[in-house]
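Note that one protein chain of the assembly has been removed; the remaining protein chains are unaltered in position.
As written, the chain order gives the labels A, B and C, with residue 1 at the start of each chain.
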Amino acid sequence: MRMAFRTVWYGLLVACLACAWSAPSAAAHVAHADSLDGGAQEAEGAEAQGVSASSEEVLDGAGSEAEGGETPSTGWFDTEHTPTAVATLLFGAILLFFIRSARSGKPLFIRRIAGLEAVDEAVGRATEMGRPILYSPGLDPMEEVATVASINILGQVARKAGEYETRLIMPNRDPIVMTVAQEVVREALTQVGRPDLYNADDIYYTTQSQFGYAAAVCGTMMRERPATNFFIGHFYAESLILAETGNATGAIQIAGTDSDSQLPFFICACDYTLIGEELYAGSVYLSREPLLLGALKGQDVAKAVLLVVLIAGAILAFFGIDIGPYLG
Amino acid sequence: MWEQAGIVVGALVTLAIFSLLYKDNPLYRFAESLLVGVSAGYYLVQYCFSAIYRKFYIPVIGEGDLWLLPGGILGLLILLRLSRRVQWMSRYAIAFYVAAWSGYLIPSVLQERILIQIRSTFPPSLAEASIWAVLGSLFLLVGVVSILVYFFFSAEHRGALGRISQVGITFLMVGFGASFGYTVMGRVSLLIGRFQYLFQDLPQALSF
Amino acid sequence: MVTQSGQGEQMGAGEQQDARQGPGQKTPRWTHEMLMNMDRRFIFVVIAIAVAAPLIFPLNLPVRSSREAEAYFNEMEKLQPGDEIIFSFDYEPDTMAELDPMSVATLRHAFRKDVRVLAQTTYAGGVGIAERILRQVAQEYDKVYGEDYVFFGYNPDYSATILRMGESIRSNYPTDHYHAPTDGIPLMKGVDCYDDIELLVTVTASALAEYWIIWAGGKYKQRIIAGNTAIQAVLIYPYYQAGQLAGFLGGLKGAAEYEKLIGVSGAGLLGMDAQSVAHLAIVCFIILGNIGFLIQKSRTKQTGGPRDSRQGG
Partner (left out) sequence: MKRTGPVVFGFLIGMLMLIQYFTQVPWIDDRYNNVLDWKQVVFGITLILGVVSLFLHHWKKIERKTGGWGYSVVTIAGLLFMIAAALIFGREEGPYPWMFDHVQAPMQSTMFALLAFYVASASYRAFRVRSFHAALLLTAGVIVMLGRVPLGEMMGFHIGEHYFSLGTISTLILDYPNLAAKRGVMIGVGLGMTATAIKIILGIERTYLGKGA
């Protein structure tokens, strides 16, 4: 496995370098981009030719000064997509490098995420008040990234609940998510030595209907008066009904979603909200799973590269040097 | 005749759903259950026509294009999910579906959602653009950079990084404010549609 | 499997007091308590009146068109008689109120200019909507099915559909929605992929506009305009600024702007008064609630009560 992994990684790296160095048509690409812009350079663009340009030349913007020769024969490689090809290979290589580092046990740092630091406090409060915790995994099925992240966070919340001997209630909209959640909670409670606290009836299926689910969760909030509500996963229009009811019952609310249109309601009605990517990072932050950790780190490095390109590109653009066409 | 009757029926079921606003009641639950059944039936018919008849029966049986046969086989494998013993075989179909999607997602997302977005954030040249255009694009640049810093998880947000990410969260909040405004707008429009039905379409149909 | 359905539960909990008020805190005076805890049914009634009254007694407020809507209009206006467009009804009945006016107005504009329309939907629930609107607008302009427009119906898997149409529309749809072989449809003569299509219009309630941009626009360089629900519209600004989307309409207001531009009044323009008054009502409620909240906050400070630990983010 390790061998195969290494081969793929080195392969990607070599392919990436090869692609960047021998990109036969950086100039032709510029020509294409210019003609798309419809600017005065159209004529130049039509004359632009396939001159081999090294990656340094590309970054210097020298490739735009194309000269001589004829339009490159496209061959088997669609030269129009050279920048995307380079980006794909580079990103793949970065990602695999960090996944490998994480697997080999190298410690990787992740910053503190406020909403998750509060989990302890929130569970502790429920214990003090002798009230349960409510956890909603959102509406999406198991294969969605947000639901996977939610289930990861659920495991950690369940551990804390076990340590503090607090009851965890979880109404579900999807039967598969429900079975996975039951397993995760049972395992978490067993790990902290409290398998006796597990009650399958507390992690139950309600209904597929969106509003039926919202009504069921709100009913539970009104009846059981949980001290802490977790709304973590992908939510739709029901988010505002849930957040409003939880707010009215006076519970501490921790929300996390990658659904842009629902975030305003969570931000205003909840005490802590994990915004978009923070939700994915949050699940890594709590679970410390090497594979997820490595991937997150890889994405961060890619983000750093993009930031450098963005700032350098902006400075060059101020002085009239446009590196835009090299970005696809 | 059927058209008028339909509009009256439509108005009645509309009122049944609106009755939830007062409180949950059997009428609403009846309407909701009917909606689930009727829509599932409607969808099933469309799925069968488009997936089985048009994408499989016509090309494979009708035109003898055997290249489309594997699609049907993979589709049958999906049905094996219903049996616990051979459920594992459906993994081939799921792996096919998810991996194919991933395959064309990678380059297209990198190009359209990342590279082009970065490119479009570059400001115009100082020499060519007006001062307002340059200031506007600078503002945009600061926003995008600070938000990317906010979503950077590999370093603690202290010092300069902390201050930049604070700027990022400020931009995010204004963005969410805009989303909130538009969300309200969307929801209100949906209600307007229903009221137009009740106050304009219905009287028109009845006055016939 | 334990099933607990939501029978008999009420949504929301408007009548509940905020349980966080400290136990030692005195009950505040009725003024700000009332401002903060209005009965939700009172709010419902006010909203219902705010929407219904302007529909019955129109105010005829003037509608100003936005730059995005003008861009959408200009893209349609540029089309020549005989040009082909793809029109995708990417929505279901739940968002009909916002999107139907856009579909109707766009088709009116297209048929008025003798542009030929290849219609389809990526939602099974969009079939009924598309058939109704196509029938209605085609009748208005005496358009003939098969010559001036064609309907392919629903196709499963939107992403594969979008990509497949870039290669061959004919292979993607061996027949139209009414079982007629695509090859035999007069309109389809010489038309087979995005290269033969002048413009692609998607009217959508979901992220479909984004997917058309990523796949049809990115891979096949198809020119695209989109009609969006308000909720989606706010998300596609980056694509519009980057030039990946040539124009768009946002929500019922977008539909109204477009109706005004083409000069044919429809449900969009008729709904704008109600939209205005309802927004005003909601803003008033938010302001009243916050006045109550600020009074309470200042009193809590004076009496040294517990601080609210909430954070914005």
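What we mean here is this: a residue touches a chain if its C-beta (ideal position, glycine included) is under 8 Å from a C-beta of that chain, and two chains touch if they have at least 3 such contacts.
Just so it is clear, the model here is predicted, and its values are computed rather than measured.
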item	value
Chains in view that touch the one left out, judged over the entire complex	A, B, C
Candidate in contact with the missing chain, chosen from A:D140, A:D258 or A:D322	A:D258
Chain C residues that touch the omitted chain in the full complex	3, 5, 7, 11-12, 14, 38, 40, 43-44, 47-48, 51, 61-64, 66-67, 92-97, 124-125, 128-129, 131-132, 155-157, 160-161, 163-164, 167-168, 171, 178, 219, 234-235, 237-238, 241, 250-251, 253, 272-273, 275-283, 285-286, 288-290, 293-294, 308, 310-313
Contact set of chain B toward the excluded chain (per top definition)	2, 5-7, 9-11, 13-14, 16-18, 20-21, 29-52, 55-56, 59, 67-68, 70-72, 74-76, 78-79, 81-82, 88, 91-110, 113-114, 117-118, 121, 136, 139-140, 142-144, 146-148, 150-151, 168-185, 187-188, 190-191, 193-194, 197
Contact footprint on chain A, counting only the chain that is left out	8, 74-78, 81, 84-85, 88, 91-92, 95-96, 99, 142-143, 145, 148, 180, 208, 211, 237, 240-241, 243-244, 247-248, 258, 260, 264-265, 267-269, 276-277, 280, 291, 295, 298-299, 302-303, 306
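Quick note on the criterion: only the chains that are shown with their structure count from here on.
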item	value
Approximate Å spacing (C-alpha centroids) for the pair chain B, chain C	11
Whole-Å gap separating chain A and chain B, where each centre is the average of the chain's CA atoms	18
Numbers and ranges of chain A residues touching at least 2 other chains	211-212, 215, 260-261, 267, 275
Shared interface positions of chain B, touching two or more other chains	20, 24, 111, 116, 119-120, 172-173, 179, 182-183
Chain A-facing residues of chain B, complex	20, 24, 32, 36, 98, 106-107, 110-111, 114-116, 118-128, 134, 141, 144-145, 148-149, 151-157, 172-173, 176-177, 179-180, 182-183, 187
Residues on chain A engaged by chain B in the complex (per definition of touch)	81, 83-85, 87-88, 91, 108-113, 143, 208-209, 211-212, 215, 237, 260-261, 263-265, 267, 275-278, 281, 285, 296-297, 300-301, 303-304, 306-307, 309-311, 313-314, 317-320, 322-324, 327-328
Of chain B, residues touching chain C in the complex	20-24, 29, 39, 42-43, 46-47, 49-51, 54-55, 58-59, 62-63, 100-101, 104, 108-109, 111-113, 116-117, 119-120, 169, 172-173, 178-179, 182-186, 188-196, 199-200
